[in-house]
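Excluded from the complex is one protein chain; the other protein chains are retained at their positions.
And now, chain A:
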Amino acid sequence: MFNYTFQWKQALARLPQMLDGAIVTMQIAILSMAIGILLAVVLTMFRLSGNRALSAIAKTWVEIARNTPALFQIYMAHFGLGSFGIHLSPFASILLGITFNNAGYLTENFRGALKAIPDTQTRAGRSLGFGAAGAFRYIVLPQMLRISFLPMTNQMVWAILMTSLGVTVGMNSDLYGVTQDLNALTFRTFELFAVAAVIFYLITKVITLGARLVASRLFRY
């Protein structure tokens, strides 16, 4: 079935270029997670605020982010905004698309985490003299982030894998984009994408294992 001779040397010769791409992939993923977590905290506060308009914003965001394909979100960040004359570079488009997606999913994660924190915690905090904001900031928020730490690493892995969608908006400097470029040049599709897959696997493995290590250190009771 596979009438084909693999030429691994040709692919391995391009490894330095692909590793440069992997760094860009990491940059996008890390930035999108950092901004995504901040946005998700803000959205969670919107939800808890009791203000109708604010919680409607949070709700709409989460609904769109979770119920449409990431590809659609990234495409819209580039061509959708482009049709209104807002021109984002491919890097900015993919960053915006993934951040939007991350923020939506993380808000849901945070909601789950909040459910695991008994109300009595807040009440105890309030009775010790914290204001509403103080109780959230010092009592609820740290626990929420702790409970949702591992789900957050899941989202991080997802963010890394989603960077591969950047090729649809003209991205050619990330790992997938570089691989696609080299593929067009050499037609060594299988070898190049196999190498890319290994790099993706290693990155995500390091992140999940690292996160577990960090979690076991930080969250010892």
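The criterion applied here is as follows: contacts are C-beta pairs under 8 Å (C-beta built on N, C-alpha and C of every residue); 3 or more make two chains touch, one makes a residue touch a chain; residues count from 1.
Here is the rule we go by: contacts and distances are computed from a predicted model.
Peer 1: Missing chain, UniProt name, options "Glutamyl-tRNA(Gln) amidotransferase subunit A", "Imidazole glycerol phosphate synthase subunit HisF", "ABC transporter arginine-binding protein 2" or "Cytochrome B": which is it?
Peer 2: Matching "Glutamyl-tRNA(Gln) amidotransferase subunit A", "Imidazole glycerol phosphate synthase subunit HisF", "ABC transporter arginine-binding protein 2" or "Cytochrome B" to the record, the invisible chain is "ABC transporter arginine-binding protein 2".
Peer 1: Write down which of A:Q27, A:T122 or A:T186 is the residue touching the left-out chain.
Peer 2: In the complete complex, the chain left out is touched by residue A:T186.
Peer 1: Against the chain that's been left off, what residues of chain A make contact? List them.
Peer 2: Interface residues of chain A facing the absent chain: 1-4, 7, 10, 78-79, 82-83, 85, 87, 89-90, 167-172, 177, 180-181, 183-190.
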